[in-house]
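One chain of protein is taken out of this complex; the other chains stay put.
Then we have chain A:
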Amino acid sequence: MKPASISVVFTKGRREAKFRFFSPAKLWTVQTKAAGRSEEKKGRIGNANSEMSSKENCRNELRTAIRQLSDRCLHPAAKWAAEQLVGIEQDPAKFTPANTRFQRGSSSIRRRFRTNEIASATPLTPLAGVSYVSTPVMEEDEAVDNDFYLLGKTYFDCREYRRAAHALRDQTAKKSVFLRNYALFLAGEKRKEEESIELTGLGNSEPTNCELITIERELSTLRKNGTIDPFGLYLYGLVLKEKGNQNLARMVLVESVNCYPWNWSAWSELQALCSTPEILNGLNLSNHWMKDFFLASAYQELKMHNESLVKYEYLQGTFSFSNYVQAQIAQVQYSLREFELVEVIFEELLRNDPYRVEDMDMYSNVLYAKECFSALSYLAHRVFMTDKYRPESCCIIANYYSLKGQHEKAVTYFRRALKLNKNYLTAWTLMGHEYVEMKNTPAAVDAYRRAVDINPRDYRAWYGLGQAYEVMGMPFYALHYFKKSVFLQANDARLWIAMAQCYETEQLQMLEEAIKCYKRAASCGDKEAIALQQLAKLHRELGRFEEAAFYYKKDLERMEAEEREAQNMVEALSFLAEHCREMKRYEEAEVYCARLMDYGGPEKETAKNILRGIRGDTSLPSMDVDHFRP
């Protein structure tokens, strides 16, 4: 059942790829299903050359970029670029199997879902002449690398930042200037982290990077002189962001990525500064395939999941073996609550990249939700062996304990994760859940509140806050939080139900509002099917029998569809029978009564009574009810 839905998703991506000259929004609406195989093939052949060359372009760009990035010790960005480089499908003719070993087995998902054609069918991004910078040819300002630069870089690589900065102190070449400032920045960061550990319990608990001012001063003069390179701009943006000057930081970063789009670190800093769709749309970004990566991740952060998914699937066309893209797709699917699919993707990822720790916390969440004890413990063990001092690892272990019901231990590990990264959102929220389980509501409230203050768009934490206050018997106070969470995640039935239940509490008794909420929940596809039932019940309590009957009927249909038998069924049937009788729709009533007779106990008796009543009302020749047996 699930694979089908996945293939739908993938075909969507494929369909879109063919109309690559339209805007994505338009593509989404194009629903031509006529796209036959032959046509596809033709297109493939027609585009084959340009595709090949664009992929080749891409590869070349990335290769150069990686070198340049590592020259400047921008290791994370270089790492990211290298991953993407390998993520591009290689030409099997040119390479020996050894070269493609990274890609081995990576197509198993596609095999499973019969989607392997797409990969090659999808041409590369805006490349068809749209890309404005072709190759990252930077004028290498020192023909022969200066000796001091080499020394500085080695120090840097050994993580001796201050030494590196010192070695590069009088250098004027751009590369060296950047490296010196970057080294200074990192030295400051390192010191800052050390201080934050040293100073815990001394009151002054938020140390700042003390190098920021000097770096800012130098870079701003450089920028004014116009002698700053894109890397310098990136660093400048970083510094500005640290100092809280968001607008300027955004401007500078945009400048940087427009000049040199292959620096993923710059993109991700920029993305962190785009907190609303308006800001994102206001950015003046030049066209480049890196922009798609950026947009995809920005959409994802802004909870525009579908847009993000489209982008990623589009990117997968070129970077078909990129673990990064795959993990991001998993993340989006996770937000869309497609747990099965996420699990499959992660299994695949782990096969290809067994020592991966990034994003694995999400996998553990999925396993937690599916209550896979052994898989979770296996995962925990694996990440623990890989790198135990990663917040993700701690979070996974905590999840494991939480699943086992050992909440104290879970809290300990969440705390450790938070010690490693104070702004680790998930850990705060999950710790809040643990505290709720442990009935320590003030601590839970505190944890949730921290999560919310880190990211006010985290609906789970808002929901948790509401829940905590509801537990404390303050439903009216809780409502505010539920409203917040519902505002952020308007199509989540669980949130609406929680809010409705809050309205329904005996302290508030705001039934009208509760009904409205349940209606929303029902329209959002309420999986646990509380909404319909509650709607029926509430309407009955308020004496609106017509509406109540409507919802009971709906509920009944749903229960029939899902083949669930429950007490609710009996309740619905007996109400409907009674109601139909009162409305003098005797035939309907008889049908319900007949169904009610299936159940034993008092309901059977009531059914009989109703039937008798009907006979009396209609004054039909009375049948012997006792013989009325199915």
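As a convention for this text, contacts are C-beta pairs under 8 Å (C-beta built on N, C-alpha and C of every residue); 3 or more make two chains touch, one makes a residue touch a chain; residues count from 1.
One rule holds for everything that comes next: contacts and distances are computed from a predicted model.
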Quiz item: Given the options "Gamma-secretase subunit APH-1", "Anaphase-promoting complex subunit 5", "Small ribosomal subunit protein uS2m" or "AP-2 complex subunit alpha", which would UniProt use as the protein name of the unshown chain?
Solution: "Anaphase-promoting complex subunit 5"
Quiz prompt | Options A:56, A:157, A:193 or A:453, residue touching the unrepresented chain | solution = A:453
Quiz prompt | Contact residue for the chain not shown (choose from A:150, A:385, A:472 or A:542) | solution = A:472
Quiz item: Among the options A:172, A:208 or A:523, which residue touches the chain absent from this view?
Solution: A:208
Practice problem: For chain A, enumerate the residues touching the unshown chain of the complex. | Solution: 194-195, 198-199, 201-206, 208, 210, 212-213, 217, 439-442, 445-446, 448-449, 453, 465, 469, 472-477, 480, 507-508
